[in-house]
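Heads up, one of the protein chains got dropped from this complex, but the rest are sitting where they should.
For subunit A:
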Amino acid sequence: MAFDSAVFWDALFSRSYLNGAFVALSLATLVQFFAIVIGFFLALGRESQKTVLRYFTSAYVWVFRAIPALLILILVWNVLPQLVPTLRSSWFTPYMGALVGLTLLEAALMTEIIRSSLRSVDKGQKLAGKAIGLTPRQIYWHVLIPQMIRVAIPPTGNQYINMIKMTSLASVISLQELLYVAQQNVSRTFSYMEYYSAAAVYYLVIVSVLMVIQARLEKKYMWTSRVAPGNFDVRNIKTWGINNG
């Protein structure tokens, strides 16, 4: 079977592919965002002095690390609405289902990443924050989180890229993301190579852009004056983290 490049190019620039790519990218981005926020608080729970909190968060991480993503998606989409009647309404779209399911899973994975990055910050940093009179919340905001981010960027970038690819699993709950669109075209025409390679190109482009962003972020967190955007006038020092006052 010859490669029909016209079909390939048509697919590549088709509206449905572009939509599918947008669905994949936006879904992965939202999932990653919520997973970081939820994961942060779960990580605090994992490190908490309160036994109940520790057990609850550990159990959460244990459950959602163990269950395969595909199974979580099916449970959220097919089983959850039977238990929670409000989910039977029209707003609970495949997109919402995928968002909920993948966030539940990703939050568990981010919890472990965030917990280990928090642990990696030197104990003296918290003491130094205390010593100048920062409140516990200020210590987290100004001292611990910025240092934690540097450690968390590479594994979080990995997770995000993985999540872009994992959105394709949501085709099983009929989410019209990239792979779903490709599959539909294939089942109509049996032009496997053209439609699937067009989808692969999208994934390649998206992931490449993300890798560039990650590299830039890592550079920003190098903490030397050579890459800092400031110059030698004190008044122009680029600041971050302490302008919420």
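Throughout what follows, contacts are C-beta pairs under 8 Å (C-beta built on N, C-alpha and C of every residue); 3 or more make two chains touch, one makes a residue touch a chain; residues count from 1.
We take it that contacts and distances are computed from a predicted model.
The chain absent from the displayed complex carries the UniProt protein name "Amino acid ABC transporter ATP-binding protein", chosen from "Amino acid ABC transporter ATP-binding protein", "NADH-quinone oxidoreductase", "Bifunctional protein PyrR" or "Na(+)/H(+) antiporter subunit A". When the missing chain is restored to the complex, the residue among A:Ser116, A:Gln147 or A:Asn162 that touches it is A:Gln147. Screening A:Arg54, A:Lys130 or A:Lys165 against the full complex identifies A:Lys130 as the residue touching the chain left out.
For subunit A, the residues touching the absent chain in the complete assembly are 122, 124-125, 127-128, 130-136, 138, 142-143, 146-147, 150, 221, 223-225, 228, 230-232, 234-235, 237, 239, 241-242, 245.
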